[in-house]
Each structure stands twice: as structure tokens, then as C-alpha cells.
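Complex shown without one protein chain; remaining protein chains in place.
Then we have chain A:
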């Protein structure tokens, strides 16, 4: 895959380049600030971008802003954001910028190479990957939401995994249930959240959106 990488920390950037190249990806641009990032995102049109939220010069949320700006130009440009902290507000902003091909995970997850590469692949394929940390922060609230409260405990559990971008097979494996049961839970979730089959494949993403947002 052709990847744009934005990370200001030299060691991490270098490490990521090495890791990604070792797995046969091509780094088309490695930048270290928000302005360069926006330029290379629009110019290079990568298969996926890996972006640190906090970038020079201000070290606030330049990465996120650049990504949101780029996605206004190119909706559904796949982006995986890395951050020292996950912030539900940012997750929501990302999701409302298109809802496809979005990842938002803690930087610490990079240390688990296989999982990290898997996240990149899923985002590049248009999936949604949310850090369990974001989800657990939102979980408190969602328990009391009306739509969400109609979901059974198991369905909510399944939805958390869907939000993390897992496939049915992956969810079945993690919850020790059959893939068929997962499919049943998911279709029940769709019904309860009022997502019709006409919404097509997008329903998984829509369910996650409903989950993170009202």
C-alpha cells in the first residue's frame, strides 16, 4: 500500500517506516508538521495515511485538523490517527467527516505490531477502527441512551467489537460464539437502531456512528 506518514518524533517515525517497509508497504511521504501533511495528503492521494494528532508547530491537534481538511476535499480518504490520548470529541469529529476508512487508536498500540498492521489494513479497506479506550469512555453514557438501552448486553458487546472494526469471524472468535450467532446479533442491532437493509454495507459504520453519537 502507498502510505503517507505524519509523525514529528524522529525515533517513532523511523521505527514506523522500517516496520511498514518490512511488510511491503511503500512510504510515499513522511512529514512532520500539519501544513506538509495536508499538502502531501491532497497531492499524493495515498491508500492510507498514518497521522499523529499532535504535530508541530503548536503541538495541539494540527494532525486532526489537517486530516479533517483533507477529507473535506477527498471524502473517505482512509486515515489512521495515532495519539497519546484518545478523546471522544475527536472521534466524533472524525466519524462525522465521512464515516468510512477511519481509525483512531492510542500510540501505545503500535507496540503490538500484528494488531497495528491489521488496523492499517482494515482502515485502508474502508473500515472503522476505534480504540477500546474511546469506547470505554463513551460506554458510561451510552448505557442510558434510549436506543442503546434497548440493546441486550450481548448485543452491546458485539457492537463494541464492530466499532473496533472486527469482522464477524473475528468477533465470533473473541466472544467464543458461532459466526452465525454474531450475524444474528448484528442484524438485531440494525433493527433496533432502525438501520434498514437499503443502507447496504454501510450499516456497520452507521451502527458505530449511532453508537458514538446521537
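The rule we apply is simple: a residue touches a chain if its C-beta (ideal position, glycine included) is under 8 Å from a C-beta of that chain, and two chains touch if they have at least 3 such contacts; residues count from 1.
Note that contacts and distances are computed from a predicted model.
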| item | value |
| --- | --- |
| Chain not present in the shown complex, as UniProt names it (candidates "histidine kinase", "Glutathione transport system permease protein GsiC", "Peptide ABC transporter" or "NADPH-dependent glutamate synthase") | "histidine kinase" |
| Touch with the omitted chain, as defined above, among A:15, A:88 or A:126 | A:88 |
| From A:33, A:137 or A:174, residue that would touch the chain that is not displayed | A:137 |
| Touching residues (missing chain, whole complex) on chain A | 54, 60-61, 64-65, 68, 84-85, 87-90, 92-93, 96-97, 106, 108, 111, 133, 137-138, 140-141, 143-145, 214 |
